[in-house]
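The complex appears here minus one protein chain, its other protein chains still in place.
Residue numbering begins at 1 within each chain, and the chains themselves are lettered A and B in the order written.
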Amino acid sequence: MYIHNLNPSIKAITVILSVLLLTMVFDPITPFLFLVWIWILTIFVAKVNIKKYLLYFSPFFIFAAGMFWTNIAFANEPINPTEVVSLFGNTIPIEDIQTALSLSHRILTFASLSLLFLLTTNVVHFILSLMQQCKLPPKLAYGILAGYRFLPMIKDELVLIKSAHRVRGINRAKTLKENVHQYKRFIVPLLASSIRKAERTAIAMESKGFTGSRERTFYRQFTVTTKDWLFMIMMLTVLVTLITLAWQIGYFRWYTGEI
Amino acid sequence: MSQTAVIKVDHLTLSFEDYPEKPVLDDINFELKAEENLLILGPSGCGKSTLTHCLNGLYPRELDGELTGDVFIKTKSIHEYSHGEVSHSVGVVFQDPETQFCMFTVEDEIAFGLENKGILPSEMENIIDSVLDLINMTAYKTRKITTLSGGQKQKLALACILAMEPDILVLDEPTANLDPVASLEFIKTIHQLQQQKNFSLIIIEHQLDGWISLIDRCLMLNNKGQVFYNGNLRDGVNVHRHTLEQQGIWIPTPTRIALEIEKQLDHTFDNLPLTVDELASYPLPNNIFLAHINRRSTQLALKAEELIWTKKSTTIINEIDINLYEGEFITILGANGSGKSSLSKLIAGIEKPNKGAIHLYEKSLNEWKERDLRTKIGYVFQNPEHQFITDSVYDEVAFSLRVRGLHEEDINHQVTTILQQCQLTGFEESHPYTLSQGQKRRLSVATMIVDNQSILILDEPTFGQDANSTKQLLSLLKERNETGTTIVMITHDMELVQQYADRVVVMEDGKIALDTSPKQLWEVPSEQLKKWQLELPIQVKLEQRKQKDVSYVYS
């Protein structure tokens, strides 16, 4: 439960920093090793429900696969065109395969990092913490929370609008033009009712004395303690160590082509 | 002894920038004394909400328009209050239970106001516990707000305000979006609070039954935003009985009945009754109420057998058989979640049952083409806006005729007729969204009768409507009904059932608990009715009371 109890802002910043660092890596092994590390954290430390995890994670395999073959099919001119391997009857430069693998692994690693964050963080606490630790203005923080509250209502309304329109005798759209038109027909009532809700909510909030001023007290107080900094240091150390190791062994690459 | 006024409204005139020549509030003057309960009555669009916004600190800060005159809250002008400061003195509970919150759990929402006020975090817990205790919702402290019922949400909104300890509580139609049971519960809570707390109360309401014993004084506004009466409620109703009716202002149901009696019997009440008890105390002649004539045709229109509908492994509709006959006026009743809407959607072919068969004119619903089916069964959703698909009232009604490929001339003729029936003539070019609540409702009905549908199903069509629009809508439905259209209406309003229904279907846990005539429904033991969350209509209560009195006298 250690990861669940971390300060949400620090957790988010750690994820963002890791992603930024990984963006510079173009070899396949470094992101893969880091991916394994995140999986270990997710399964053994955060103890996330594996079934749920796989459900969320599976689309990224498709995504990564798409990335892989696009990279091979549309790769830039390799620097060493002589080193090739044979794959599905085609000769492909090793370099292209490495880049392709690297970018696919990168997608999987990004996804694992994000899921580690999403599955261990209460999003409301995340916003409250952004306000308390990262100086997010209260007007934005509570405005976002108020808007986010509409989510279930909007979902229900979309279903209602769909059946209400069916009763009016609207048929399934066939052409692109009909599709765009239909999209507009759904979205305008949804937006209109959300805007009215937003106005009413704003009035209710202000009538409870909300001014957007930073001078307010907090029922739920978020703090940053040693354990939060330790988490950030640990994550970044692992990543930097992996990159350094890769560098020393000699398989590390960052972007070496031309922009 | 003269009490000090906690609110003093002084020649308040307010207009919005689009219509500077037409003020929404026109020269309003009144005072609210400490611990006084004031009722503000007026038709929809009389500026009641605008007035609320002047009292809670929103205006003049957020006003796109002009405000003259002044409002003093605890002797300080609203112009002098700093942003957010008014909330320490005035708290408001609004109409819509869904849009008064910005947090996700009950405790966080109550804390929100306390945080705004700068209360120390160490003190919050105690305050939260004590206000939850006041509204009897201690067990809900950590619950998510989305899991609460509408009535509970309104009580939570009240708790949030109470936590901030205002001197003045404004209730802006707090029960308008609640069903009758939840409304009564809310009013009961206010009654209890009155005995424990010292605050002044401003009640802005449409539906008055239940509030009357609380009210010390009453302010009546007309549709021009002017005060035409300020004083005792009883005298106001007596003196202005005709104005109230004309303006379409909700008056207590017993009072309305008394006014009906006046018209029918050429009798004048010197003192109009406000409650059932008062009305019952008058020596009324027998059989003053026109008995509703039940017409039951034997022409079968729709036959549904052994319907079962489950959603996410919960059974919503459990083995229902129902027949609809031509020209019936049916009301579907029952507690929230008993399956009323679901049943109506199955019958209308909007949802498909898991099991069972529905035949419309001896042809299975599955065999009907969607387009043909829609020319036979119309369905009016609870929120009219969900059904609007065009940019003008005319196009809205013409839509299905155009889909059918009729000539523009014929369409024009038909649309004009329908709009006239629905009292929407003159609004042809308006955007449907810009209509009033009542007009929107009638437009949504118009789109569902334009093909001469033989069955019209309506999901709580009078919900949130004022007295006038309810009356107009029902007379429209009655008219259709008399030309042979079967009307199926889901409702909580027992007065309507009593006045219009030929047949009542009571739902309970996905089953039909009772399928009978209204007359027989009134004979059902009161405990059973309570279980179904049904109340007797006032006229029936009155009859029963009279009978009881009679038997009392003779025993």
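Keep in mind that, in the parts below, contacts are C-beta pairs under 8 Å (C-beta built on N, C-alpha and C of every residue); 3 or more make two chains touch, one makes a residue touch a chain.
To be clear about the criterion, contacts and distances are computed from a predicted model.
I want to check something: the complex is missing a chain, and I'd like its UniProt protein name from "HMP/thiamine permease protein YkoE", "Response regulator receiver domain-containing protein", "Xanthine dehydrogenase subunit D" or "Spore gernimation protein".
"HMP/thiamine permease protein YkoE"
Return the single residue from A:P93, A:G143 or A:G169 that touches the missing chain.
Touches the omitted chain: A:G143.
Out of A:L33, A:A46, A:I170 or A:M205, point to the residue that touches the absent chain in the complete complex.
Touching the chain that is not displayed is residue A:M205.
Residues on chain A that touch the omitted chain in the whole complex?
12-13, 15-16, 19, 23, 26, 56, 59-60, 62-63, 65-67, 69-71, 73-77, 99, 102-103, 106, 110-111, 113-115, 117-118, 123, 126-127, 137, 139-140, 142-144, 146-148, 150-151, 154-155, 158, 180, 183-184, 186-188, 190-192, 194-199, 201-203, 205-206, 210, 212, 255, 257, 259
Which positions on chain B touch the chain that was left off?
Listed in rising order, the touching residues are 18, 62, 64, 391, 431, 433-434.
In this section, only the chains that are shown with their structure count from here on.
Write out the stretch or stretches of chain A touching chain B in their complex.
Chain A residues touching chain B: 124, 142, 145-146, 149, 152-153, 157, 160-161, 163-171, 185, 189, 192-193, 197, 200-201, 203-211, 213, 215-221.
Report the residues of chain B in contact with chain A in the complex, numbered from low to high.
Per the stated touch rule, the residues are 53, 56-58, 62, 83-85, 87-88, 90-92, 94, 96, 98-104, 107-108, 111-121, 124, 145-146, 157, 160-161, 164, 345, 348, 350-351, 370-371, 374, 378-379, 381, 383, 385-389, 399-400, 403, 433, 447-448.
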